[in-house]
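Could you have a look at this structure, given as structure tokens, before my questions?
Only a part of the assembly is drawn; its chains keep their places, and the rest are absent.
Naming follows writing order (A, B and C), and every chain is counted from residue 1.
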Amino acid sequence: MAKSSSKSKASQKKLAPKMKITPEIIKEHGLSKDEYKIILDRLGREPNINELGIFSVMWSEHCSYKSSRRHLGKFLVTGEKVIQGPGENAGVIDIGDNDAIIFKMESHNHPSYIEPYQGAATGVGGIMRDVFTMGARPIALMNALRFGEPEHPKTRTLVSGVVAGIGGYGNCVGVPTVGGETNFHKGYNGNILVNAMCVGLADKNKVFYSAAKGVGNPIFYVGSKTGRDGIHGATMASAEFDDDSEDKRPTVQVGDPFTEKLLIEACLELMDTDAIIAIQDMGAAGLTSSSVEMADKGGVGITLNLDKVPQRETDMTPYEMMLSESQERMLMVIKPGKEKLALDIFQKWELDVAEIGVTTDTGRLTLKHKGKIVCDIPVAPLADDAPNLDRPFVKTPPQDVLNAEDIIETQDYNDAIKRMISCPDIASKRWIWEQYDRHVMSDTIDSSQSGGDAAIVRIHGSNKAVAITTDVTPRYCLADPYEGGKQCVAETWRNLTCVGADPIAITDCLNFGNPERPEIMGQLVGCIDGMNEACRAFDYPVVSGNVSLYNETNGQAIPPTPAVGGVGLIPDLAYFSSLEGAKKGDTLILIGETKGWLGASIYLREILRREDGAPPPVNLGLEKLNGNYVRRLIRNRRVNAVHDCSDGGLAVTAIEMALASNIGIHLKNPTHISGHAWYFGEDQARYLISVEPNSVNPVISTAQGLNIHAEIVGSVGGDMVSGDNAFDISLSQLRKLHEDWLPNLMNS
Amino acid sequence: MRTAVIVFPASNCDRDAAFALEKITGIAPEMVWHRETSLPKNIDFVVLPGGFSYGDYLRSGAIAARSPIVKDIVEKAGKGLAVAGFCNGFQILTEAGLLPGALMRNKGLKYVCRPQKLRITNKTSRFTKQYGAREEVIFPIAHHDGNYFADDTTLNMLEKEGRVVFKYTGNPNGSARDIAGICNREGNVFGMMPHPERAVDALHGGTDGIDLFKSILGTL
Amino acid sequence: MKAIIKIGLKPGVLDPQGRAIARGLNDLGYNDVKDARQGKIIELDLVGEDKVEAEKQVKSMCEKLLANTVIENFSIQIED
């Protein structure tokens, strides 16, 4: 460290004339006094504004994970199939035959609230870049969305903008959007969540990483030009050294999916050669974080000549260029001698491209602009000295365990079922997913269209497929972060199991409120611990993810929402399932025991307007036992349809199966518990399966032999959905209720 | 038999088209970059694929329709080359003047992706012969600008000459007279908004599209 | 020089966007709006001095690319 500070003193004279770094400017950059002291020490002098900006973004919550890092470190991140865990642009898993799946999920919450179309669109663009940066062709997109209550004046505009933005980007780039989830709750009125996930396919031996290597290697910039887009926070500071004219203000990032598509094709074409040493997309804090990450990981220095950066606007300052968040840009280190090859490919695809710098042996990030050195800082402290906070947290107090007998039983099951099937969280989301191209690339085997538990996307040209799902139940996480954390991981595992896949690994997007509040920190820690326990129980590691904090308005935080994206493998498409296949004459069997857990349930919320009670506990051992059995039944072709029994309980699960299979069902009343507990209880580790008559005995007796609870709960046939004396509704009426809710909302 | 798929910047159903052609002919098609000034030799059938050529900027298909390769295709289509455009390919064909009319923003203003029922309204065309007595097919649709427009004179002429090859059952986009696909007077150039190339695989979008390819390939 | 090109749908061509705008405004309570049409405006930065020549050029750009004359009309204005 001493060595680098003396070096910087020597170079200090060459620094551009600088504005005075006042305490206000430091504060505007989100740096604490202690953090600023570290900067002074590492530099051995005062930083200039460019350097301050760079420290500020690298040490921001977004880039440094300062509030969550120590807790994320607990996650299970390794496994037999893990090629790359957290720490790169995305996680990489092995699916055999030299194929690797690369995936990640990321949030774009705040931008989507400000400008829903562009915010959501650029979220999709960003997550795709994280995936193709590593050498994968994106093959599927998912999205996990949370909006405020339906009646809220902003909700409709936000829904239509976000959905159009996701579709507008993904459809244009030509990657199918195959699934996702959408919730509505007043807890998101002031802070919606837009989490996007991308899954890509690469050659296992051709995965690309971001560590720059070697000295004297050229650094290429490719993609769109740099403008004053979304320059991080510190607006005031940047305005101070410019005149305050309207057209110099930072602007909202606008996505250009056309350029993204060209960028994908060009990068993949170049990746087919051996020209790339390292590659990194420019995400948040664009040029800064990409160059610092590449240099830090490779243990090298980087010198950039900012005059060479393709610029969309005139008179851009170094500060603006380094902090710009213009989209559709990549940075790469190219092998010397391969410059022309790279240039030719990028020019063929009509992209802006420039050689803007070189790797060095100084360990420093040095920036030149108009003949002057405008930044000269050691790289190591940007990463190593990033704050790693141990924020105080308090455990979320437990909610009472509710007894079904103490909860009012509906006197009108027909009415209750109709209300549940058309309630915001359960109603059909067709209005949304019909705006997404789900089929492009010719490999979508199952998608939102079936209402299935997980999407199925074939590995092109083969007979195997990946299964993909995203899940979290925020009401459970709010009531009990630890159990809720277990539950969201377990639900993805269950959903992958439902289609017959072997679950492999997850990505996550941890959306929480302000971590400076100990209660919120308690939610974050609780969820992470719960998730981690489930990951370990299933041997189901976390390979990538993202944290989004400060999702709150006026002290009102969102419900804790750790969205989980799970990926599994269907080794042979001869054996997979969905909820569509129930046939006349089938018997419905419920795997897993129903005790009738109504705390934190949809029944409680939608029918009784109560949101209290402890959520259903997750018995991970049981989950594994039951899930492995269901997967085995699928592979032995014992089932016609499978559906995970979760939100809304048995009744909703069975109706969803009936709707998807387009056939009526009949359910039996319980003998051991009351009707509402039986039909609407949300006990975990359960699967509803539809089997042919000759499979009933084998399925049940094998289950008994394995100590698995399996019981006949009904039958398939006719055009009514009924429960012994309890309810009796035509499938067509239910379909209408289920389908109409969202279009009615959006057209109202 | 040699087939070709044209690749424009941000064509994205080029792979879908290639998948279908290879599945049906057993031979991978030539993938031809839009900057080429002429098609490879001995091409019998050309597909302009779906997607968002040039991001659908300005108008869907407009910029692609002015590319060098399309000039060559227009010329060869005039001499009888079989050409089909699906989705964005259909938009390009109308923009290039090979087919009449224009494709405007969907009436509902939203992008729409769903399996779509279609009536075969000309069973003897070079693109539908194989369907025999079949009246209906289901092809996926996935578009934002699929609302077919032409003036009444043109529409009357198309109907009279049997050039309306497919119509929608349950119009998804506001197209005039429910038109989903049309051909030129000579019958060698065909365009439709739905995606027959995504309906050649039972696991994917069904198999109703196979006969469309067999029809045209069988006439070459 | 600058060229300002206005492109609108020909009379008689149904304008779904225009209709949706009028309806949207009515829904918001702007009942004085009887009808709406949506068009495009394209601004080009041109090098050169000769306005007459520029206008000729821009007209040919419109015919060849910028407007689809099956459904659209255009008008051109050249400015400094």
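In this text, a residue touches a chain if its C-beta (ideal position, glycine included) is under 8 Å from a C-beta of that chain, and two chains touch if they have at least 3 such contacts.
Model, not experiment: these values are computed from the prediction.
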Formula for the entire assembly, written in the chain labels shown: A x1, B x1, C x2
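Heads up, the rule we're going with is that only the chains that are shown with their structure count from here on.
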Chain-level touch network, classified as line, ring, star, complete or other: line
Rounded Å distance between chain A and chain C, as computed from the means of their C-alpha atoms: 41
Centroid spacing, where centroids are CA-atom means, of chain B and chain C in whole angstrom: 29
Junction residues of chain A, two or more chains touched: none
In the complex with chain A, residue positions of chain B that touch it: 9-10, 12-13, 15-16, 19-20, 50-52, 54-57, 110-115, 140, 142, 144, 195, 197-198, 201, 203-205
Residues of chain C that touch chain B when the two form their complex: 12-14, 16-17, 20, 64-66, 68, 70-71
Contact footprint of chain B on chain A as seen in their complex: 164, 167-168, 171-174, 256-259, 261-262, 349-350, 433-445, 449, 458, 573
